[in-house]
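Here is the structure we will look at.
Only one protein chain is missing from this complex, and each of the others stays in its spot.
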Amino acid sequence: MNRPDVYASTWRLPVIVWQCLFFVGPLLFMIAVSFFLVKNYRMQEAFEMANWSRMMTRGYFWDAYWYTLGLAAASTVLATCLAFPAAYGLAFKVSESTRRWIIFLLIIPFFTSYLVRTFSWYVLLAESGVVNAILGKLGFGPYTMLNSAFGTLVGYMTLTLPLVVILQTLSLANVNRSLIEAAHNLGAGRMRTIFTVIVPSAKVGLIIGAVFCFILSFGDFVAPYYLGGSKPPTLPILIIDTTKSGQQWPRAAVVAVVMMVTLLTAAFTAITMAYRKRR
Amino acid sequence: MAEPQIVFDNVMKRFGDAVAVDRMQLEVAEGEFLAIMGSSGCGKTTTLRMLAGLETPTEGEIRLNGQRINELKPSERETPMVWQSLALFPFLNVIENVEYGLRMRGVEADERKRRARLWLERMEIAEFETRAIDQLSGGQKQRVALARALVTEPPVLLLDEPLSALDANLVVRMQGVLSRLQKELGITFVYVTHSQSEAFAMADRVVIMSKGRIEQVGTPREVYRQPASRFVAEFVGSNNILSGTVNNLQSGELVVDTGLGPVAAVRPDDRELTRGQAVELVLSADNLELSTTEPDSVNRVACKLVSEEFIGTVVTLLVESPGGVELRIQKQQRDIDQVSLEEDMPLWVSWSPSSVYVLPG
Partner (left out) sequence: MSDRLIKWLLWCYLGLLLVFVFSPILTSVIFSFNSDRFPTIPLGSFTLKWYQTIFDDPDVWSAARTSIFVSLCTATLATFIGFCTAYTDYRYGFRFKGAYLALALLPPTIPLIIMALAMLAWLSKLGISGRAWSVVIAHTVLCAPFAMGIIRLRLQQIDPDLESAAWNLGASEWSAMKTIIVPFARPALISAFCLTMAVSFDEFAVAWFVAGLNKTIPVLILEVLQGTTDPQIYAIGTFVFLTSITLVIIAQVFFMTRGRKPTAPA
């Protein structure tokens, strides 16, 4: 049709306008900010490589980068492995209605304050906290669990595990049952069936779960700050510190852009792997 | 002379590369009950949707009462439709569904309630006025859909396989309802169906479509007895089609050599035939006679019974000639009862030359 379709545009345009203004706009502007300068605590629009060359040559930045990457990768592997038995049970060993109920239970944490939950772990895992008190009764400990990578990972699991279990369950539940029966028929054992039939069939869903886990862990500042003691700081903590103290937005923007590039690379690699045809 | 009410003038509809309707030429007279038949994907529903304005023709022109309507929006046409899915609004009750068309035309609440009630009464569903749609039976939903389409008293009603979801008994009853309604209202019905029995039971004229083209337009009798092509002859069901060559040509008669042997037929007067020409003959299954003794007929062949099938009071027999040609025969149950049948017994099949139809082309 040649004349503009007012009706269609009414529904099509809002999201385009809004997302360009407040989603694409901010992200592009952030890239621009990474080239700005700060003088006398005021930001000046410019196109200088100063922030980039400064951040890229600082040891603390690269320490933070590899530490964050390592933690997020560990979190991804951990969450994927911890979630799988639960997702397997939910997908194959319980009734449909039980599955729905447990998934509903797993959705609830998304809507409870992550901050409060983290603080709960802080209290539970403290030297004189509940977990050590219980372990003490059993004759163990006390252990130092806070201000360590362990603490951070507990926080990451709090954030990501329910989501990973849900995504894995949904993809496993969609695996064609007759494939599994066929595998059993051909004499494949339980473990063999899981690794030669179920995992490959549910590959896309499993990888998407892992990607989300990685994104969430990589970008989270609460767990490494409160449970990991921010020693060393992770990239998100670096962003907060540079932004909140000293108004160094351009340097924070550099960190953010590096994070974005890392995430895009990771996500792209993972998705390519997920959809690659097996030979 | 006034133009017919609905005219499809060289109408073409493409979806991408696929041609859904191919250069359609069709006229529908006012007050006619027209059935469009064909298997799925033949373009019959697209034709109906173009009439309702839900699809726009790629080429050609559709005229209603002489006016080009290609560009009219669906809401600007008076061509309500009864949908295959019925498309009743699930969150509105029965009367709210029926008065919807009036509401959209800005009719006052009291007036539209009154008119909707009249139609509910007419369709004999007045007592369900405030029922929710999912509390109705299939037949009741059907009546609501009809009332909803007719409440605005349109000149044309479009029906898209409206009876396909009903069970067989109900289909026959609703056919009666539809036929009567169409005669009482005197408006045009355009009825799309894949069911031959529905089309033949109700329609004044039948359109047979295949792959976007019209194969034949005619009265049910014409389509049945004088199919325009092999496709139509096969589509309208119980026909035996024999290939052969013309052997003997006389003034009123011809003989064709077929797998059954020579078959005498009445010579068609609308076209030329030559000796040695390949032709196809149609023998309607209901025109074949059965007997256990040799009949006194030009066309007769001794066969053996292969199988029989009963649908209601109609029996379909499959018999095989000595040459291996299979013939379908349709008879009423009580006719069959007079010829006691047994497996492998010799049977004589015969037919008159006037019942043999030579396919054109």
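Order as written gives the chain letters A and B; numbering starts at 1 within each chain.
Basically, a residue touches a chain if its C-beta (ideal position, glycine included) is under 8 Å from a C-beta of that chain, and two chains touch if they have at least 3 such contacts.
All values reported here derive from a predicted model rather than from experimental measurement.
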Check each of A:Leu153, A:Leu170, A:Cys213 or A:Met259 against the chain that is not shown and name the one that touches it.
-> A:Met259
Logged for subunit B, residues touching the omitted partner chain are 52-54, 73-75, 79-81, 83-85, 87, 89-93, 95-96, 100-101, 103-105, 109, 130-135, 148-149, 152
So that we can see where the missing chain sits, which residues of subunit A does it touch?
-> 7-8, 10-16, 18-20, 22-27, 29-30, 33, 82, 85-86, 88-90, 93, 102, 104-109, 111-124, 126, 128-130, 133-134, 157-158, 161-162, 165, 190, 212, 215-216, 218-221, 226, 236, 239-240, 243, 249, 252-253, 256, 259-260, 263, 267
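One rule holds in what follows: only the chains that are shown with their structure count from here on.
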Euclidean distance of C-alpha centroids - subunit A vs subunit B, Å | 61
